[in-house]
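The complex appears here minus one protein chain, its other protein chains still in place.
Chain IDs A, B, C, D, E, F and G follow the sequence of writing; residue 1 opens each chain.
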Amino acid sequence: ARTGDAEVVYGAGKTPEQLVAILSTLHAKHPERAVLATRLSDEALHAVGDLEDAEIHLSARAVTLGPFPEPRGTVTVVSAGTSDLPVAAEAVLTARVHGAGVEEIHDVGVAGLHRLLGVRDRLADADCLVVVAGMEGALPSVVGGLTGVPLVAVPTSVGYGASLGGVAALLTMLNSCAPGVTVVNIDNGYGAGVFAARVARNAAPRKRA
Amino acid sequence: ARTGDAEVVYGAGKTPEQLVAILSTLHAKHPERAVLATRLSDEALHAVGDLEDAEIHLSARAVTLGPFPEPRGTVTVVSAGTSDLPVAAEAVLTARVHGAGVEEIHDVGVAGLHRLLGVRDRLADADCLVVVAGMEGALPSVVGGLTGVPLVAVPTSVGYGASLGGVAALLTMLNSCAPGVTVVNIDNGYGAGVFAARVARNAAPRKRA
Amino acid sequence: ARTGDAEVVYGAGKTPEQLVAILSTLHAKHPERAVLATRLSDEALHAVGDLEDAEIHLSARAVTLGPFPEPRGTVTVVSAGTSDLPVAAEAVLTARVHGAGVEEIHDVGVAGLHRLLGVRDRLADADCLVVVAGMEGALPSVVGGLTGVPLVAVPTSVGYGASLGGVAALLTMLNSCAPGVTVVNIDNGYGAGVFAARVARNAAPRKRA
Amino acid sequence: ARTGDAEVVYGAGKTPEQLVAILSTLHAKHPERAVLATRLSDEALHAVGDLEDAEIHLSARAVTLGPFPEPRGTVTVVSAGTSDLPVAAEAVLTARVHGAGVEEIHDVGVAGLHRLLGVRDRLADADCLVVVAGMEGALPSVVGGLTGVPLVAVPTSVGYGASLGGVAALLTMLNSCAPGVTVVNIDNGYGAGVFAARVARNAAPRKRA
Amino acid sequence: ARTGDAEVVYGAGKTPEQLVAILSTLHAKHPERAVLATRLSDEALHAVGDLEDAEIHLSARAVTLGPFPEPRGTVTVVSAGTSDLPVAAEAVLTARVHGAGVEEIHDVGVAGLHRLLGVRDRLADADCLVVVAGMEGALPSVVGGLTGVPLVAVPTSVGYGASLGGVAALLTMLNSCAPGVTVVNIDNGYGAGVFAARVARNAAPRKRA
Amino acid sequence: ARTGDAEVVYGAGKTPEQLVAILSTLHAKHPERAVLATRLSDEALHAVGDLEDAEIHLSARAVTLGPFPEPRGTVTVVSAGTSDLPVAAEAVLTARVHGAGVEEIHDVGVAGLHRLLGVRDRLADADCLVVVAGMEGALPSVVGGLTGVPLVAVPTSVGYGASLGGVAALLTMLNSCAPGVTVVNIDNGYGAGVFAARVARNAAPRKRA
Amino acid sequence: ARTGDAEVVYGAGKTPEQLVAILSTLHAKHPERAVLATRLSDEALHAVGDLEDAEIHLSARAVTLGPFPEPRGTVTVVSAGTSDLPVAAEAVLTARVHGAGVEEIHDVGVAGLHRLLGVRDRLADADCLVVVAGMEGALPSVVGGLTGVPLVAVPTSVGYGASLGGVAALLTMLNSCAPGVTVVNIDNGYGAGVFAARVARNAAPRKRA
Partner (left out) sequence: ARTGDAEVVYGAGKTPEQLVAILSTLHAKHPERAVLATRLSDEALHAVGDLEDAEIHLSARAVTLGPFPEPRGTVTVVSAGTSDLPVAAEAVLTARVHGAGVEEIHDVGVAGLHRLLGVRDRLADADCLVVVAGMEGALPSVVGGLTGVPLVAVPTSVGYGASLGGVAALLTMLNSCAPGVTVVNIDNGYGAGVFAARVARNAAPRKRA
């Protein structure tokens, strides 16, 4: 992993035994910094979670070992529906492991604009926004219209029929009229978290000055 | 045409001569009601527009002959960007020709929520809404969240790249979280206008009672 | 939920426990009006169905709590094949919960036009039609050609091969030549039900006058 | 060309000079049977049409040289809208050149079922049906439900938006619930004509017996 | 079912109990003619197969009740690989139930042209060919180049990766250069069987003359 | 426009006259800050470019009026091939108009890794990277593997065949293994420029400290 | 360019002036080896073709400057229809410029197997085959079944309707059952030519031994 970045292991397609081995080794080598494993099966969550120093992050389906870095700057993660929560949780955890402070705003829908207008100040205070939505693919457009903060949109695979496994949300977000919106792969909370943490860490000193 | 509905001619792929002939005949047969020709080329607009009793509707790329029916009920047509105007104009004209009263609200964007909140009462007063948008495919979701009025969304082929000729807007609208939103084909202002006029006409007496 | 509309909970991706908790709370708050939970797993159907005042709607995979509103206007739900019945049932139930009276016509196919011609009067009597079909994606075109009633088409994911999980039916319906046809997402009986109920309720007084 | 079949030249992508040369040679070799050139540009239509013995078939964008075979059996070509006529004309001409008798029924729509019911006997009398439609992709389903005659459906590229250049009509036809319906490529009047002529020619003696 | 055609029940999505009830009733009404049930689950195959007079057709995943009609004309069903056999078997059985005589040629590949050239005479003797292939989507093109017999191509969902669940084979077949090739939906042995039987039955008397 | 952001006019689909009028008005209102018009036709470029204070940016197909803001922070725009230059130029200009300093690195290919390794330090010095590529859709992955700087990838519609008008490059970039890569719409240099300028401006003080 | 490979300039999107300048410079630097410019517009063909030492290759829409390398090994380029010739010509020229000897076999169709069987020996004698086809996407499967020679398939964008601009041919080729078949991008005669020349050059000495 790049200096400053955490070591991250992609758990999908690895056995619990493989994961236990990889993570123990990485943690032993650098016990002073965090190691993150994402996309863990139930079985893997428990096997890895049983390691000493391990912390299970259930909704993110992830485990960490070792202490988190000192947070610098603020990433604010916004999500739409209940089913978007696991992807949002992956983004939150990843951003924290990569050194950012994180705020969370959940259950924000396009249909209930008042709730959104009510958190407007919290949105404007962020150094980078991550907006996670599946059926409410319009959410990043609306949030992007409310603030001038750099915004990373994460489409989720939640939905049915013409949602096409997240492709509809992805296209909606790519065509967003609000400038300053960029997009990552469907369900890629991890990628959004790394990106947003980098942006927020770089922006941080400005605030302290 | 069904009783009560206007006679409509689809101009695409017909020569100006064919259109002049068809429209003259239809108008001669029933001079007391409106005939509508849509999707006219420049050449056809002028050829047909030169007929006696003809009215050219430039932005809708359409021509009518004969008097419009008495308007009953209100269809409110909302559009997003400048390039969505021709499709909105087709919906407006079609709804009028099919016997509805029509209100228009243009240049309404997701990014500028205040403008949208400012017209909230006008939206709620409609018997049926038609929301036309291409790059702002999120607009029907947002409008649908503000009112309980039946809403027909019209995706337009405006946009580039991942807009896929209007397919992205279409998918966005089909996945709208706001219930009470239905969708028509890309650029199909005509279909939305017919549908909305039928809904509005049926709803009209209620208001008068 | 908007005044007049029922409270609806989307059951997919929620645990039976979560659903029991949400629905009990909503029902306790407003015991005098209906609460609807859709897209329930077998397990959730039974857990929620065991609540006092609960009514299980098996074919719609839904549960309601509390009394239905007085029906105003008529939504007529038409379906094509046996496998389209669950989506039709979701539309029927949703329309009733949202205050419309509902008629049902099932097993109507394009191949058997006589059956369709035989119900022509019932179709014309509706305030809003909902036509549900998967393999018979042509059905809304044919029904739309027979009546001037506003028609919402619901494509279903029934079929195989080039049905592409309902996308073929969706495209067929969007390209329907019969004007006055709008479309909702694949399998979205809920959305069609809400929309049709709104249209029918508004149209109702006219009939009584 | 297979014995009994005509010689056919695909004009797209060939220069008028190339076409004149190929067709003259083919015709000189077998002046007693028909040669067909399809998909001709305006320029090619005239260059080839100026040859001795040439007959221009304008709406099919084709030219023939030499006498047509004695017709055996009946292919009935049904088309939906004005814009579907060129593809229907290609099917008609090809079937004739391949030795079938041809009947034509145009301007048949799903929305106007009465017109369709009125030609029911003519449909049933055919040895093979060819049904050509773009925006009315539902037509073959409906016709197929009315008869037990083998039916070849030809989707056309007519339409806009979600018609996807004919792909929507193609999918509609492939998913047709009426059994006994097969499909050819979009705009492929030629392929449908060859197929239908083969079926009709083989079926012919039965009728004479 | 149309006169002369068999009664066919589509088993997918029906319970064994429903199927037993429907089939018993249909058979009791017309014990003198065949009833066919397709797309049966293992469970349904056995439940229905236990009825008196029932015959199980395992590889076609189908059951018939009652006597088959006297065969007229010849449908020849050609298949490519082992995995294409169930679809071929559905076509074979359907054609027989619809009154055609059937020949079968299996395990015919494009790569082994000699095998194909060896059966050339049998291909030419058919009244209608049905060619079933998934990974060897090129097969109908090659067979169509060898004969002038009407040919129905059936793409199967066999394959992986860019086979896209049969869509690649479907496209290959629609673009076939050999004229006289028509196509049905992916895995639709039933549709091909009905169509081919109709063609073959009509062609039959010719042979007897 | 949001405070701090420039006023930007999207030129596609507007007439030269409309553009001249809009831009004159905007510039007259705030002559002290920059106005940007993008996606201009040849005709519009000249009409608008003839205004007083106007500067034509030919390769970006854009015009600006008024002085640019003081640059803060550094956006580095990297492009792959000659045909990607107009999109890169749009990103460069937009970032400058939105207050960032800009560096440019062109003609960087995946095949010539040495050139890329040679500019590694310049890449690392940026506050935000914008990587523009069509046929070399792999470029952002490779650049993202070389640096820890936030990176916005812009797919272009350059290419042919399976490039699918930029969709192939878009998908490549969304699936990039290098974390810290986000994506904007095909050819959307404008969106990337706004986003990157916001990131760079926020990061700037850190460097000065 | 890699040692041994020729210098190649991709002409699409470059002006005639740019091309003249680039090619003159490249040729002046290494007059002893070939420079190739592909995808030239009519205008560019003539501008570059007027240079001293230039040779115009009209059907390939390409120009070369300087002497070709001594040919080693044999690439045999097979094409299906007239419209596939330009892509085949690009492959032929590219292979020659990259040092291979080239044989050509044109107008080979799947429907006329005899012609194909007649050239079987020539196919077997090649060191690498390039098979170019659009509408006859099945051709590489058939050729690949006849020989054990490494085969590169080139889909072309020739065709209409469900050919989807070459995507159908591409998918057909990717799913080819004949092993030893690889594929390049649609219309990419250049890529196939480079690849095949490398394979053939490496295989050459074996033949001489």
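Throughout what follows, a contact is a pair of C-beta atoms (placed from the backbone, for glycine too) under 8 Å apart; a residue touches a chain by one contact, two chains touch by 3 or more.
A quick note: this is a predicted structure, and the numbers were derived from the prediction, not measured.
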Exercise for the section: Please pick, from A:A6, A:L40 or A:L170, the residue that touches the omitted chain in the full complex. Expected result: A:L170
Practice task
Consider the whole complex, including the chain that is not shown, and state which of G:S41, G:T82 or G:T182 touches that chain.
Solution key: G:T182
Practice task
Among F:G101, F:G161 or F:G189, choose the residue that contacts the chain missing from this document, as touch is defined above.
Solution key: F:G161
Practice task
Kindly note down the residues of chain E that lie in touch with the hidden chain.
Solution key: 82-83, 158, 160-163
Completion exercise
Omitted-chain footprint on chain F covers residues 80, 109-113, 117, 135-138, 141-142, 144-146, 159, 161-164, 167-169, 171-172, 174-178
Exercise for the section: Mind listing the chain A residues that contact the chain we can't see here? Expected result: 12-14, 155, 157, 165-167, 170, 185-188
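Just so we're on the same page, only the chains that are shown with their structure count from here on.
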Handout entry: chain E-chain F separation of Cα centroids, rounded to whole Å
Key = 57
Problem - Junction residues of chain G - those touching two or more other chains - result: 161-163, 167
